[in-house]
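For this depiction, one protein chain was excluded, whereas all remaining protein chains were kept in their positions.
Up next, chain A:
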Amino acid sequence: MTITKIGVCGAGGTMGAGIALVAARAGMQTVCFDLSPDALARQRAAAQKFFGRSVDKGRMTQGDCDAALARMQDSSDLNDLADCDMVIEAIFENLDVKKDLFAKLNAICKPDTIFASNTSTLSITQIAGGCGREDRVVGMHFCLPAQVMKLIEMSRGINTSEEVFTAAWDWTETAGQIPVETQDKPGFILNALLVPFNNDVLRAIEAGLATPEDIDTAIKVGLGYKMGPCTLLELIGLDTQVLLGEAFFPSRWTPAPPFRRSAAAWWPPDVLGINRAKGC
């Protein structure tokens, strides 16, 4: 199966917009779907800026830039996704919302369209369940920012067909990404290792083990990490960390009750003045 036309749902958000850039840059016709035309307009401007910088840095020609932008079609009408070979959803991280979207798309899209979910914590099998084409649903978790980070965690649901998984896998490589295969389990690889680690960091702070600054220094110097976990948590957002933790089953992966209180007290919206990475 050859994939040449991609749909991205949630293309008005940071993650969806990045995925759309990956697809368009790789030569795919790309339908950028979002319910908010304003959000799509903002991402269109961001796309022009991103590709423009790529031209400035010599990574692509002006012709390639213009062609990539021309391949991106904005839409707030799901029907425009009807003839896509693959639709990648990067919408709100909620099982019911994602299931509802795939059920609607099943009624709209051609029979062989592949549905891919960018979920970071939810089960691909559960998202696919009841959509009407459970064998054509695959997990495709990009890293933020998708247009820069090459890694994609690929997972198959219980009913995903080998043909679909292979086609989606091949597409990621065609698009210049680097896929790794993981089982359909909460957090896949990256978040399954990172979220509990971050929760342990927060517990250590709450226990007064050390200052966040000293924890960052210890991890960077001791292990050679580029960024300390407290600084990373600042980028992820404590509110997002709570959501990620809550998506996992109760264990040490779950945010400690004191941290729920702290997250509420320590995280007034938009105080950072930096681009907070959502939906990692």
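Criterion: contacts are C-beta pairs under 8 Å (C-beta built on N, C-alpha and C of every residue); 3 or more make two chains touch, one makes a residue touch a chain; residues count from 1.
Here is the rule we go by: contacts and distances are computed from a predicted model.
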Among "cysteine desulfurase", "NADH-quinone oxidoreductase subunit NuoB", "Energy-coupling factor transport system ATP-binding protein" or "3-hydroxybutyryl-CoA dehydrogenase", find the name that the UniProt record gives to the complex chain excluded from display. "3-hydroxybutyryl-CoA dehydrogenase"
Have a look at A:Asp34, A:Asp74, A:Glu89 or A:Asp216 and name the one touching the chain we're not showing. A:Asp216
Using the touch definition from the top, which of A:Leu95, A:Ile108 or A:Ile189 touches the missing chain? A:Ile189
Positions on chain A where the hidden chain makes contact: 143, 149-151, 153, 178, 180-183, 185, 188-190, 192-194, 196-197, 200-201, 204-205, 207-219, 221-231, 233-234, 238, 251-252, 262, 265-268, 271-272, 274
